[in-house]
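Removed from the display is one protein chain of the complex; every other protein chain stays in position.
Moving on, here comes subunit A:
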Amino acid sequence: MVTKTRDDDGAKPEKAGGAKTAEKKSRTSPLLFYRQVVTELRKVKWPTRRELLVYTLVVLIFVLVMVGFVTVIDIAFGELVTIVFG
């Protein structure tokens, strides 16, 4: 309970303060934005070589299996349609 009321109290002045700063905030220049994009990308956790290899293989297998599956049923249905509709 105690933590809850404190949280609620804390939220109100924050909101008021936040609205004020949002009005003052100036636009980010494109150059600064570009730099921020680069810094954020540096912090990204890119997949490791092993992860990349495994997932690429798994996706390739999955896609090939689906291609095979769909091709087989397509050929079967094609034949079926020829038989039924002439």
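In this section, a residue touches a chain if its C-beta (ideal position, glycine included) is under 8 Å from a C-beta of that chain, and two chains touch if they have at least 3 such contacts; residues count from 1.
Operating definition for what follows: contacts and distances are computed from a predicted model.
Q: Assuming one chain is omitted from the figure, identify its UniProt name from "Protein translocase subunit SecY", "Response regulator receiver protein", "Glutamyl-tRNA(Gln) amidotransferase subunit A" or "Electron transfer flavoprotein subunit beta".
A: "Protein translocase subunit SecY"
Q: Counting contacts across the full complex, list the positions on subunit A that touch the omitted chain.
A: Residues 3, 7, 10-11, 14-15, 18, 33, 36-37, 40-41, 43-47, 50-52, 54-63, 66-67, 69-71, 73-74, 77-78, 80-82, 85-86 of subunit A touch the chain that is not shown.
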